[in-house]
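Note that one protein chain is taken out, while the other chains of the complex remain in position.
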Amino acid sequence: MIMHEKLGICGEKQHVIILLLIQVIVILLMGILMTYGPVARPNVQRNHSMYQDIHVMIWIGFGFLMTFLRKYGQSAVGLTFLVGAILVQVAMLCEGVFNIEKNGKAPLSLESLLSADVAVAAPLISMGALLGKTTYIQLIIMGVIELIVYTINKYIGEHHFVAVDAGDSMYVHAFGAYFGLAVSFMFGMKEKPKENSLEGSSYNSDIFAMVGTLFLWLFWPSFNSAALKGDEQHRAIINTLLSIAGSCVVSFAVSAFVSKQSKFNMVHVQNSTLAGGVAIGTAAGMMCEPVGSLMIGSAAGMISVLGYKYLTPLIQKHLRIHDTCGIHNLHGMPAILAGLFGALFAGLATEADYNDSLYEIFPARIPGLGPNLTEINENYRLSLKPGWNRSAGQQAAYQLLALAVTLAVAIVSGLITGFILRMPICGNIAEEQKFDDIVLWEFEDENVVCEISAVSKDGRSSRATEQISMGYI
Amino acid sequence: MIMHEKLGICGEKQHVIILLLIQVIVILLMGILMTYGPVARPNVQRNHSMYQDIHVMIWIGFGFLMTFLRKYGQSAVGLTFLVGAILVQVAMLCEGVFNIEKNGKAPLSLESLLSADVAVAAPLISMGALLGKTTYIQLIIMGVIELIVYTINKYIGEHHFVAVDAGDSMYVHAFGAYFGLAVSFMFGMKEKPKENSLEGSSYNSDIFAMVGTLFLWLFWPSFNSAALKGDEQHRAIINTLLSIAGSCVVSFAVSAFVSKQSKFNMVHVQNSTLAGGVAIGTAAGMMCEPVGSLMIGSAAGMISVLGYKYLTPLIQKHLRIHDTCGIHNLHGMPAILAGLFGALFAGLATEADYNDSLYEIFPARIPGLGPNLTEINENYRLSLKPGWNRSAGQQAAYQLLALAVTLAVAIVSGLITGFILRMPICGNIAEEQKFDDIVLWEFEDENVVCEISAVSKDGRSSRATEQISMGYI
Partner (left out) sequence: MIMHEKLGICGEKQHVIILLLIQVIVILLMGILMTYGPVARPNVQRNHSMYQDIHVMIWIGFGFLMTFLRKYGQSAVGLTFLVGAILVQVAMLCEGVFNIEKNGKAPLSLESLLSADVAVAAPLISMGALLGKTTYIQLIIMGVIELIVYTINKYIGEHHFVAVDAGDSMYVHAFGAYFGLAVSFMFGMKEKPKENSLEGSSYNSDIFAMVGTLFLWLFWPSFNSAALKGDEQHRAIINTLLSIAGSCVVSFAVSAFVSKQSKFNMVHVQNSTLAGGVAIGTAAGMMCEPVGSLMIGSAAGMISVLGYKYLTPLIQKHLRIHDTCGIHNLHGMPAILAGLFGALFAGLATEADYNDSLYEIFPARIPGLGPNLTEINENYRLSLKPGWNRSAGQQAAYQLLALAVTLAVAIVSGLITGFILRMPICGNIAEEQKFDDIVLWEFEDENVVCEISAVSKDGRSSRATEQISMGYI
């Protein structure tokens, strides 16, 4: 009965058609737009190893981190797989549009693949807010729209504001988080978030989620440093390791501190331990010094746990924003912290501290146009207009501007996207179908009758006999 | 009772003796044959990182991919571990025999380890067809024979036909798949494959299998490009990523399309999503263009899902070939596609398109012998006889010849091997022992009585009280 009602609603043939259509359009555009780029510069070797680290973070990291739900593990890892695979192609096309060369084609290289993986993180973060509450085609359409807006926003930030964001904390984490929360707000406007008995973990689902947490935690230094070079890259590895180590320790401590019985909470351990990777992202290549990195990571861990404990319930109650994975605590707030911290260290940056690397990190601070600047510029990963002659304070102001614009763009485009996703063609997950793998996956035919006796904390007892399929236990 | 019958049949002391004996022979041969080779050329650095990627694919990838069976997860990962560890040594010896130098020893280097890992993939693919139906010593003896034939076939293909196969789709995937299916055919001749209630997945076993799927999917670009260099390697990474992304998306779509309720099927998601990595393997380093890679990957994903849905049941019914993991759909058909696609692109290859790299990729097309060709040859990874002056069409014909010979050799040697494995000394798994970890592993002594009530789809109900050991639940 329960099973029966659940069938045939989510999985509609028209969604399959849309999915195939999107793939066909991508193939056509790929044929029109893209060709091989030249082999990358000498640092291709380190790049390849770092690229693979990030590749693992996106699919194993995000995919398994979201398996924590009791009965949504297959969907978490499966949807990350599908959504990531289609969006990585879309991301290449979005970036390609900005890089079309004289021959009418945009070049694909190892660096494009890296950029595309990083870009895909944004919609996967947004997906964290919506996990268990959408059809797969809603997620894919959201992702396509999000990637278009993401690319434009990042282009403005990097090329017009020339704002530095080594680990993409503003462009990916803040953007992805507030975009996703805005979409969730639009869903909440339509229907108030309700309690759902499946919205919890099981013993093994929590351990699966730790696979995701650990691979994210271990490879985050690569994420924050992959696009950098030399001294800056070296610092980014060290800073990120220290920051994320700090957030790990402080998350455990604060988790036990706010617990009645001084115990750890798996949700905090799976998520808040990573907040230090986000919080150091913008300033990762700057002279934060080891102690600065540890402090920012520790602060992020603390804020993140407190967010899970106190802020998320309030946001759900008062703003009707349901946030399945708590992305506001893992990505949203730590990313704002990252933006502020980045502006602070940009404002403190002097030539004395950074030596030659000052103009590599902050090309907009190059004193003026001149023939000898070509070389400096060539070392930078983007083709920037040098010689804006900014002061440290001006650079800090542009950092803050990039943060503010990113937040505004994310929220506005997220609200519009949420509105679009409520259209009937995208389908809809009913309340009783939420957080349930049975909506998305074929299970084996042979059924088993399970008797489950549940006694809730307040003494209410219930006994249910449910007929569930074999592969489902 | 059930448990009692199952004991002591698979695990025989004589199998332990055979296993130890094989290891002793390997040690002796290693002492006679192998020594350290010189440190590899400058690309050792990228090689090491790619080598580790492939190392992870073989043991984590194959091992966990095969954990999808409800009660055979420990055997899947354990047998991959054991079989891989003994066969990687055998593979080094097999390759060593072809590389003995004047001092009577064959050199071992990082490149030998890489070749050995790639070689081990072939018997692990064959194992996929037989999973749950053999003793461990059957798998190991099969692997030893298979590696000997594999090495000879690959030598002929690379040195005599000079057929290109960057990702070893013909030499590893086609060979391993049809060898394994031929062995399974010989098993089926002896005893018709029956339905087995353990031949299905459980909720968690499907998630474990996704660990394998994802690591295979993520590192496949390294698999197809590790033995290449420069532009060719760069293209192989890009082509493989696009092809395998295409097969992922199309597998999901076709899986839902052929499903009554438009739902995804875990078997397809775990396996067919990878078909694009196989299908691009032969042509990975060629000028397929991004759009060509996406198309071949998409086609492979579609064929693979349709194979699981429609072809596998037919093959089992009419040819009595039981294929536990469906290797025909993941490796067999996509590898034939790869061979054909490789021949096509070899036939289209012109000097205008490839510039200097044409003769690096297709050394048999070098116009003629001459002193200035030494340099070109030195850049190629094998010591080939250059200057065969082939046309594009001839190269394409040799590609097809290599594919045909590989298929023929695999099937004939597989049939013979299957016959050998039916000898009593290799042991035998009885019908009621199949797909069951209890045959291979010691479980804890303390037993638990479990009551399981099962109601099958057609209304038959059964109630069983089984005494199972503690570690087994």
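For reference, chains read A and B in written order, and residue numbers begin at 1 within each chain.
Quick note on the criterion: contacts are C-beta pairs under 8 Å (C-beta built on N, C-alpha and C of every residue); 3 or more make two chains touch, one makes a residue touch a chain.
Note that this is a predicted model, so its numbers are computed, not measured.
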| item | value |
| --- | --- |
| Touching the absent chain when the full complex is considered, from A:I238, A:L348, A:A392 or A:I416 | A:I238 |
| Hidden partner chain, touching residue among A:N99, A:S202, A:Q316 or A:Q394 | A:S202 |
| Per the touch definition above, residue among B:W59, B:F187 or B:F345 touching the missing chain | B:W59 |
| Contact footprint on chain A, counting only the chain that is left out | 43, 45-46, 49-50, 53, 197, 200-204, 206-207, 210-211, 213-215, 217-219, 222, 230-231, 234-235, 237-238, 241-242, 245-246, 248-250, 252-253, 256-257, 259, 261-266, 269, 273, 287, 289-291, 294-295, 298, 452-457 |
| Touching residues (missing chain, whole complex) on chain B | 7-8, 10-13, 15-16, 19-20, 23, 26-27, 30-31, 34-36, 39-40, 44-45, 48-49, 52, 55-56, 59-60, 63-64, 67, 73-74, 77-78, 81-82, 85-86, 88-89, 108-110, 113, 204, 208, 211, 437, 439-442, 444-449, 451, 467, 470-473 |
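We take it that only the chains that are shown with their structure count from here on.
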| item | value |
| --- | --- |
| Chain centre separation (chain A, chain B; CA means) in Å | 34 |
